[in-house]
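Every protein chain except one is present and positioned as in the full complex.
Chain lettering (A, B and C) follows the sequence in which the chains are written, and residue indices restart at 1 in each chain.
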Amino acid sequence: MRPHLIALGAIVVLCAAAAFGLHDTVTLDLLFTLLLYAVLGQSWNWISGYAGNISFGHAIFFACGAYASALCVTHGLSPWLAFPAGALVAALLAVVTGFPTLALRGHYFSIATIAVAALVEVFVRTSPWLGGANGFELPIASGWAALQFSQKGPYVLLALALFAIVQLATMWLERSRLGYYLRALRANHAAAASVGIDERRWKLIAFAWSAVMASAAGVLYAQYTLFVDPPSTIALAISIDIALIGVVGGIGTLWGPAAGALVYVVLAKGVALQIGGTGKGYDLVIYGAIICIIAAWRPHGIVGTIVDALRRRRGTATATPA
Amino acid sequence: MYARRLVASLAALAVAVTAGAVPIRAADAPEVVIGAVLPLTGTLSQTGAGLRTAMLLAQDLVNGHVSYPLPMVGKSGLPHLGHARIRLVFADSQGKPDQARAAAEQLITQDHAVALIGTYASSTTATASQAAERAGIPFLNPDSSAPNLTARGLKWFFRTTPNDATFAENFYQFLGDLKRTKNITVKRVAVVGEDGLFGTGAGDAEEAGAKKYGYDIATRVSYPATTTEVNAEVQRVKTSSPDVIFQASYVPDALLFVRGYKQQGVNVKAIFAQDAGFVDPNFLKAIGADAEGVFTREVFSMDIKFRNQAVPLVDQLFRQRSDGAKPLDGNTARDFMGVLVLADAIDRAGSTKPDAIRDALTKTNIPGKLTLMPWNRIHFDATGQNDGGVGIIEQLQDGKYETVWPFDVAVRPVVWPMPAWKR
Amino acid sequence: METLTTFEQLLVGGLLAGLVFALVAVGLTLIYGVMDVVNFAHGEFLMLAMYATLGLALVGIGPLVGLPLVAVALFLFGVVVYRVFVRRLLAGPPEATVFGTFGLLVLLQGLAQSLFTGDFRSVPDPPFQATLRFGGVALSQATLVEGIGALVLTAALFAFVEYTEIGRAMRAVAEDRVAATLMGIDVQRVNLLAFGIGSACVGAAGALLMLSFPVFPTAGASFALTAFVVVALGGFGSIQGALVAALLVGLLEVFGGYYLAPELKMVPVYLAYLAVVLLRPQGLLGRR
Partner (left out) sequence: MTTLLEVRGLAKRFGSLRALDGVDLDVAEGSLTGLIGPNGAGKSTAFSCIAGADKPSAGSVRFRGREIAGMAYHRVAALGIGRTYQIVQTFAEMTVLEAVTTGALLRHPRLRDAIGSAEEVLEFVGLADKRHRLGRALTIADKKRLEVARALATEPALLLLDEVMAGLTPAECRDAVDLLRRVLARGITVLMVEHVMEVLMPIAEHVVVIAAGKTIFSGSAAEAVRDPRVVEAYLGSPLEHGEIAS
């Protein structure tokens, strides 16, 4: 537990320093996107990593937060309300999706999440009060009450706070009944049932928390981008981006999502522009190739591979996976 | 055909000679940086690459000394700024709203752009223009058609292209002209469109226009753009028996619909397309004669009467630079013009201060014939919308889109109604 | 004015649309049934088959004549992808196959974008473009051919799996991989063949689809989404189940689109999927 706390502390200090010290919008924007995607990756990791049911509809929980924020602001309410409101709707959506499918074999859940995400997208697209296909443009304001700032610093701080909370929650998860039960369910289904673990109940709890985290990230996204529409918040491509971050980083690990987010942001921002600018799709080729290589040769992802190496070198198991 | 090209190149030569000696540039005249936000990666990357080529062409013509009858071309940079060169710096929006905002901020803070231009997709223009508004930097939008972009009360936002509302308006004006001149009456209108921003924006404008001009909406059909069959949609249109169909589709769905209409014998007097799928060369190749007689709104055409004779020259230069020697089209022509309008404003402002440029933009008044477009003029109203911008209507006649409206610039007479489906 | 023929037209349209979905889904069912793997790059295999068909058409070999060639090409492609890539995925944790095939999806789309650009390309004047009319109902000849192709392909695959020696080995592996190994079945070889034959089915589907659809880098994606729902609805691994489910999805989409609203046409399809998963987790005709 100790090394993780130190690592998290270091990241918090580093990012906070950047948030106050730096004024270069590009770096701060990169940092904000990185932290946001790390949160989304970890939220996805709770259900797809720790619980082992792979979700391909995670964007709908992200959208709950984003649309909650857009609705609050366009109806003159404070965007801070969007955190509880979005979380509630997201958790409800998770229960509705998870209840019938979480006890079933993997593929059913994955395809069910795609189906529910598609239903949510059609629902939003055909509901004028949810902005239909046009989505919402949030009016410009500023200050902590309006949760909107002209400078990037405060946004990075908020994303950093959310990231710290999510990482601490995951550290708690790994040393909690929920965490033990999820690991037991993934390790050996029959043995888990024999010690009284109700698979559906505990996976639903993990799924609901996962949805709440994604929703919180959605609120920050909306307040940062000031524009929310189906393709940028609900589309299947967003769910896949979130999932691939979790996989590349290392599924079921504490630091996997952060590593995955780093790779994604560096690739999406850096490499893509240099070689992607010709409209030739090289960015897709590179990203696709990386995912294939990881899935085939290093399925535990970046952090997972490091953990395996550490574990082998140290012989017996460390207390819990990093 | 050969003769026309010969004449065109002679004209260019003549113009070049009369431009006089090349003016010397003030040695240390700093460059004027203009930030351009375009979708360079992602699904729209191919369109983005074409737009970038068009903008760079405009930049080089402004900085060059070969003059054409276009604003700011051939004056070796900006005369009122010591012939300083304009330099376009590009940032990638990836076609995503959050990335577009970040790209705009990067151009403003890091590249110190004096003005921004872009971004093609309406959702990315929304966020990028917000970033410019917050930073107090003029934002020129040459190519997004969502009507609400100029309804946000932004001070620093200017749009040269007509929007969906104007295009819908044009269709109804065209129908009005047909009624007056050829006593053609149309009563029932079907509005069909994909369910994204493009289809919904166009559909809403067409529906509003119908109410305004007194037409009945036979049916409104919205469908998922990635659908692989359109049985229900075509039946909906058929059973509503419309006189005319408005259609906003991309290539795959446009093919499905036209073949579906033919197969189900949906006989209408006209199909009015919102550009996109219907003007794509691949669509025309695949659909063959079945699309004969389809109308489309357009913002640019190579062969409208009284056109600016710079059009073929710019088209020629563009073909040489564009990937696959693609011709100039509505999007690239509009972005080309956008750069010239911005250069003109900065030059008139005589300074790179945002307020000065903004003030100059509000006074922009470029006559139509000095543009590549079939517009009356380029002049921004209080909301920043170019009120001189008007679409033209073309009709597919023996496999080629010919301008048929406004009648004073039309190259071919209107064929009405559309020829019946061939067996 | 809604006439009886509207209902008949929707019925015929729905069934034909369903057959097209079956055509696309049949290869996926075999691969899932035998190897318990959902190939999320299924759409991209279809897209490659469509580009191959286009390539042949440009050198004068029409889609029908080219079908067997494309099928063989996809068989070889499937075998190579299995041996180089999928075999390793199967050795990894369960989620590896899911993400490996997603990586393949992104990779193949990127390659298609860079090799063929984003243009929408169609086969120049393809055959079967006429419109057929039976008693007030009109249907496209091309879609009919695709439908017949779907029935033939499903029947052929069903016969192959039921009556051939390799087919029986595949069913054994699908039933219980460990038991099959104990009985001396070389599971790796069976998996290889299953993946190859599954890909060949996709090749045939791609060739037929080029009769009425353009190809572009993301052409496969919309077909694949429906195929996953069809395979899951029909019961993973059940070939007849996939056919029944595909027809059901076709009808739901068309009637849902007409009587509800076109933008809601996918709602009944997804609701049907969730209902079946809730009530009959093994799918319509699948086994537990």
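Basically, a residue touches a chain if its C-beta (ideal position, glycine included) is under 8 Å from a C-beta of that chain, and two chains touch if they have at least 3 such contacts.
Predicted model only: the values in this text are computed from it and were never measured.
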>> Can you list the shown chains that the omitted chain is in contact with?
In response: A
>> One chain is left out of this view; which of A:H58, A:H107, A:R125 or A:R183 touches it in the full complex?
In response: A:R183
>> Counting contacts across the full complex, list the positions on subunit A that touch the omitted chain.
In response: 175-177, 180-181, 183-184, 187-188, 190-199, 316-317, 320
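To be clear about the criterion, only the chains that are shown with their structure count from here on.
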> By label order, what chains touch subunit A and subunit C together?
Replying inline: B
>> As a test of whether you follow the contact definition, which chain pair has the most C-beta contact pairs?
In response: A-C
>> What's the distance between the Cα centroids of subunit A and subunit C, rounded to whole Å?
In response: 32
>> Need the CA-centroid distance for the pair subunit B / subunit C, whole Å please.
In response: 39
> For subunit B, what residues touch not just one other chain but two or more?
Replying inline: 45-46, 195, 222, 224
> Of all the residues in subunit C, which ones touch at least 2 other chains?
Replying inline: 113, 117-118, 225, 261, 263, 266
> Of all residues in subunit C, which touch subunit B in the complex?
Replying inline: 1-2, 6, 9-10, 13-14, 17, 20, 113, 117-122, 124-125, 131, 138-140, 212-214, 216, 218-219, 221-223, 225-226, 250, 253-258, 261-263, 265-266
> Any idea which subunit C residues touch subunit A in the complex?
Replying inline: 32, 38, 85, 88-89, 92-100, 102-114, 117-118, 217, 225, 228-229, 232, 236, 261, 263-264, 266-267, 270-271, 273-274, 277-278, 281
> What residues of subunit A sit close enough to touch subunit B in their complex?
Replying inline: 24-26, 29, 33, 122, 125-126, 132-135, 137, 140, 150, 221, 224-227, 229, 231-232, 268, 272-273, 276-281, 283
